[in-house]
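To keep things clear, I will list the structure first and then write my remarks on it.
Omission of a single protein chain aside, the complex is shown with its protein chains in their original locations.
Showing chain A:
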Amino acid sequence: MPDQHSAPHIQPGQPAPSSPSAQPVLRLERLVRTHGSGATEVHALRGIDLSVYPGELVAVMGPSGSGKSTLLTLAGGLDTPTSGHVIVEGTDITTASRRQLAALRRRSIGYVFQDYNLIPALTAAENVALPRELDGTSARKARVSALAALEEMGLAQLADRFPDEMSGGQQQRVAIARALVGDRRLVLADEPTGALDSETGESVLALLRSRCDAGAAGILVTHEPRFAAWADRVVFLRDGSVVDETLRSQADSLLSGQAAGR
């Protein structure tokens, strides 16, 4: 295991296996977040470098307090780093104005939370349309793109249901549709399967996976190895540093070797 200083960080500009020429949708550079100061100083993140490319799903794993959720809130512009840079679709959100940041959050970044966070008074289609409406798209156009997003993700039959008329798994799939409606292609998912049983959790992961296969970039924070295994890369955090990461290998050769014989 490499120590923190020689951890195999993904360098900015390093091509992803699936899309060698693409620019990263998200790039974190030497990201540091420190809470408090002096004796109560807590180093939540100690210099993270990470790039996520179109078509890629990256899982972040680590024990409680390792910095997983801090990484996600910084990546989404919900918190400000102590130092370092967060670059979303080419824009450095750490130096962007409040207006630019708000626009970027509406247009480029989607969130999926453990507790779905759909607005109870709105139908699935209205929930999915909301980010676009907030961004100034007409209600009619926003609805059209919301319905298209739901349709594309196999959720068309849920369009007119309210959150309390849907199961947890259905709500979470609608939340993924909301995260990726329109041109948005960065989805940040914080324990999205946390409140779901194992089979439903898997259907949510399968949707996230298929959206990334269709070109989105995703970060999935999870403590469930079985869900992390859907990712292209698994990054292990400990005490605010990347200590290790796995790449997905070619599975076709896997079972011909000794790997299967255990």
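Note that in this section a residue touches a chain if its C-beta (ideal position, glycine included) is under 8 Å from a C-beta of that chain, and two chains touch if they have at least 3 such contacts; residues count from 1.
Just so it is clear, contacts and distances are computed from a predicted model.
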Exercise for review: Using the UniProt record as the reference, specify the protein name of the hidden chain from among "PadR family transcriptional regulator", "Glutamate synthase (NADPH/NADH) small chain", "ABC transporter permease" or "dihydrouracil dehydrogenase (NAD(+))".
Suggested key: "PadR family transcriptional regulator"
Point to revise | Chain not shown: contacting residue from A:78, A:134 or A:206 | key: A:206
Check your understanding: For chain A, which residues touch the unseen chain?
Key -> 1-4, 6, 42, 61, 63-66, 206, 209, 223, 225-226, 228-232, 234, 236, 239, 243-244, 246-249, 251, 254-256, 259-261
